[in-house]
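The block underneath contains the structure these notes are about, expressed in structure tokens.
The complex appears here minus one protein chain, its other protein chains still in place.
Now for subunit A:
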Amino acid sequence: MSEIIEKRIGRYETLLKEMWAASSKYLGTFSVNLLVERVVWEVSLEYKEIELLQYDQNGISCAKMAAKLEENPDLPVEDMFIKFITRYVEILARLLGHERAEEIKKKLDEEFAGDPAASREE
């Protein structure tokens, strides 16, 4: 895999993994996977490629998406991931209350300080 693609996907994969781990602490893995499935479906109406996201009881992975990006570097991964993360956090706030969702968001902001995509506000 080229270094550029690895870098493009890698930062989102790390962010998704952090989100998955932080929310499963409060919701349990079943609910988190249900949430991921719901958001994947919703985003897939616009970006079919999001269906390449792999997730199960052990976590989340972007390996298949990285391979696809190798074939087609024009994939709008940034827009797709931002849409995914925005919807994910919106639903998470309903489940955990804004206080805990903010806690998770703050933690992610700290982890990804300087990454404009990670801290983008809607």
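Operating definition for what follows: contacts are C-beta pairs under 8 Å (C-beta built on N, C-alpha and C of every residue); 3 or more make two chains touch, one makes a residue touch a chain; residues count from 1.
Note that contacts and distances are computed from a predicted model.
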{"item": "Listed names \"Diguanylate cyclase (GGDEF) domain-containing protein\", \"ATP-dependent helicase Lhr and Lhr-like helicase\", \"ATP synthase subunit a\" or \"ABC transporter permease\", with the criterion being the UniProt name of the chain not displayed", "value": "\"Diguanylate cyclase (GGDEF) domain-containing protein\""}
{"item": "Touch residues of subunit A, complete complex, unshown partner", "value": "27-28, 30-31, 34-35, 37-38, 41-42, 45-48, 87, 91, 94-95, 97"}
